[in-house]
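Notes follow the structure.
One chain of protein is taken out of this complex; the other chains stay put.
Let's look at chain A:
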Amino acid sequence: MFKKLALAGALSVMTTGAWAACAYENTTPLKSLSAGFEAWKAVTDAMAECGNFQASLDQEFREKQPEAFAAKPALYQIGGVANSTMVPLLNAGTIRPLDDLVAKYGQHLKPNQLIKVDGKIYAIAMMVNLQHLMYREDILNDLGIAVPTTYAEMLDAAAKIKEAGVVDYPIGGTFKTGWNLGEEFINNFLGEGGEFFTDGNMPNINNEKGVAALEVMKALTEYMDPEYLVSDSTYVQQQFQQGKIAMANLWASRAAAMDDEAESQVVGKVVMAAAPMGSERPASSLWWDGVVFATNMTDEVAEAAFQVAMEGMDTEMVKANNDAAVWLIDGFEAGRLAQGAYETAQKGAAPYPGSGPMGIMHTVLGNGISDYLTGAKDAATTLADIEAAYITAAKESGLVQ
């Protein structure tokens, strides 16, 4: 028995001691809390190579982070956030400015990676994600259709594909009621050049830009699986993989799945292109994911945490996981899968405007738009009702007086 214990002890020392791939030998116990998708797994695995590091990959991270970072000392030293999930931490002052640490240990970081608020660096971005056009090259070539660059062209193409009857549904869409549906509207509204708020956080969507965004969405649903209101990213990805759809505006992070031979019947046939243009910008919003560091820890712990995070986000990690994301980190080689994200960003896609009011707006949009798509309300009523719901919620949270 004693022998077994000793052996187990030796083994565990070996596993924690496996920092061969890490240039920084970490002796401070560190923990991170982030979302659980592929890119975070790659980054936190690389961080763990430095030793004494424990990662929580949790899809409910956004509900835990504000409380966990407000604790003294913070329960996690490193956090993974995106545009919108950084807002509650920033508002509560539970994440620290990183200018000193970047100057000391982050000289290799690209300016593009430094997320600044009011001149101070608060987060280090590692990747971007956005929705862009994916299409079946073979189908479009067979039917002699040019790659659509606007929604009008996309609808024309859909009509031709429908007539040819080569797939079940010409278009797929992440139109699931809730966050997904809200995001689709936000993409289109930004594409129309819309501003969500006026002074005093008052809503500003009940106008011709909002109506245009809604009308595009409804036109697209004509060519979708009629169960579009329950279809999320995974569902659309599967529709692509099983050859059921020909076009969709899908997340860049889903691109690699199209070429996954274990799941996909369309390997090499799906091509990535820019999101369709709205009247002003591509109908898409640019998201970043990155790391933040807790305020409530000592400066020594912060230094250790920062260095471990830098090791996790290094070129070596990117080389090993090139297709897992559209990395911002040095060493990323943009292959055909990253093409759509690059083109969309280069055409001037707007960043997702994460803020307190936007959090409420996203929720009420996600809940309210289905009434228009199902025909229960007309566009103006839908938008007026969404604005009313926004004001009620914003008053309750104190954002609107």
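Definition applied: a contact is a pair of C-beta atoms (placed from the backbone, for glycine too) under 8 Å apart; a residue touches a chain by one contact, two chains touch by 3 or more; residues count from 1.
The criterion applied here is as follows: contacts and distances are computed from a predicted model.
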From the options "Spore germination protein", "Heme exporter protein B", "ABC transporter permease" or "Glutathione import ATP-binding protein GsiA", the chain left out of the display has the UniProt protein name "ABC transporter permease"
Sole contact to the chain not displayed, among A:Arg136, A:Arg254 or A:Lys377
A:Lys377
Among A:Ala213, A:Leu328 or A:Leu383, the residue in touch with the chain that has been omitted
A:Leu328
Of the listed residues A:Gly36, A:Pro97 or A:Gly178, which contacts the missing chain in the full complex?
A:Gly178
Spell out the interface residues on chain A facing the chain that's missing from view.
62-63, 66, 70, 83-85, 87-88, 91-94, 111-119, 125, 128, 176-178, 181, 199, 201, 225-227, 229-230, 235, 286, 288, 295, 328, 342, 345-346, 350-351, 354-360, 362-363, 367, 370-371, 373-374, 376-377, 381, 385, 388-389, 392-393, 396-399
